[in-house]
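Here the structure comes first, spelled out in structure tokens, and everything after it is commentary.
This view holds just a subset of the chains, kept in their places.
Should a chain be cited, it is by its letter among A and B, assigned in written order, with residues numbered from 1 in that chain.
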């Protein structure tokens, strides 16, 4: 009999259904919206796909409020059996996210820094281990923490605009990307490219990002969301359960490393950011940003 | 003196011989054949190279019998000092191997599933840690377990036939590739490509497989075996002992991971495959294969 496990799969995907083919009930077609100050969620109930739009002008900085809302919104979708996939994108023109909000790292108490850092960790833990299909629709600049969000998704589509760049550029600011930023980057582009990237704080143009593998696909700017939706439907054709286990198998060791060292990672951040020299640098940097704005 | 370890090696390979240059005795030129129901072995004693031909039509499914014969044949060659390299290929047109035999996973006892899974493990352990040079001559479709066999060899040559594909496509069937399939794939194409590949159960065309590194070389279909033999003679020019230690250094941590978790891996498989929902899916899938056949 022609009964090899793999062969049939070549053309017989439809043969497997029922218990393995996912959560979404049939025939529901309404759209649900919910929004916080910084995040707008549009859930297409028929497709089982949500679009999470970051809407915190001017640059979608990851403030404590932003991060908290992000984690709550994502968890809400995670627990919604009608949602199987999330497209993460920006509602602010020209920027995906500029990363961590420096204001949360300047002139505050050690307790505040610890709370902030825990929220950064929580955002990443929730996004990187999500059971949903996660696709980043990168429609603007994507440095530092913005890049972390993108590389934590399952797939990345970037606007082919030569003005946009992406990368973990912390080193250029005298800041060090924590080990789990590094781990996520190694999982995406490998050890050597990450080593060079982190040492130099490199920002890659969209086309270089594609070459080195930080993003998976470039499309014209106006087509980023449509391309993300098309890719999403390909990913949702895969039985959820097997896809989720496969994803978890790949990512669990990296997630566990932070879970094991979570408190010491917070302590590291607090003791780093409370240094006089670092506070001075960050304040000078904030001043320079204000002047550029003005 | 011109005595750097590396420099001489540039042109002086012939200088090292005697104790380091391998096992094969000189001047033996006969051919030995041995065959089981599913595997035909042709050992060229002069070259010290065996060709293992999988001959279980229609699709070289990895049944319990097949796997047992495979492991015994490979061990026989391993213990034969006259054999230094193995070329693994198919005697069935258009298919290398379709992977695990679904019939072994349907309607049988838990004991049977455990025995079957142990045989799958054994095949991989023997192939991945082989002291011989192992080359896959991929002359047909190569999904799932077939792909595992191929990526467990030292080198892969595939027929450049656009109809053939290769990949770990288990997810498309609602099945999850076990962690050691995943590990072997990560060792071959890296973390990111494996993550995407496993989540989507991707099958790659021969040319895409070359690009992503699942195979090392494409040749016209009728030249696959000759190309494998030519590559084999290059590999056999290397002193066996140093090559074997180098291979073991690269693969031992991956092998040890399964050896350490072998029993729990069997238990995982048994408890997965005995689920009602999985049995139902596999039976539906088998029905669909029968109908395609008819």
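Remarks
In this section, a contact is a pair of C-beta atoms (placed from the backbone, for glycine too) under 8 Å apart; a residue touches a chain by one contact, two chains touch by 3 or more.
These numbers come from a predicted model, not from an experiment.
The complete homomeric complex described by this structure file contains 3 copies, of which 2 appear in the displayed model.
We take it that only the chains that are shown with their structure count from here on.
Chain A and chain B have CA centres that are 36 Å apart. Only residues 58-62, 95, 97-103, 105, 141-147, 165, 169-177, 179, 182, 190-192, 194-196, 198-201, 203, 277-278, 280-281, 284-286, 288-290, 292-293 of chain B touch chain A when the two sit together in their complex.
Per the touch definition, chain A reaches chain B in the complex via residues 1-10, 12-13, 15-21, 154-155, 186-190, 213, 216, 234-235, 238-239, 241-243, 245-247, 249-251.
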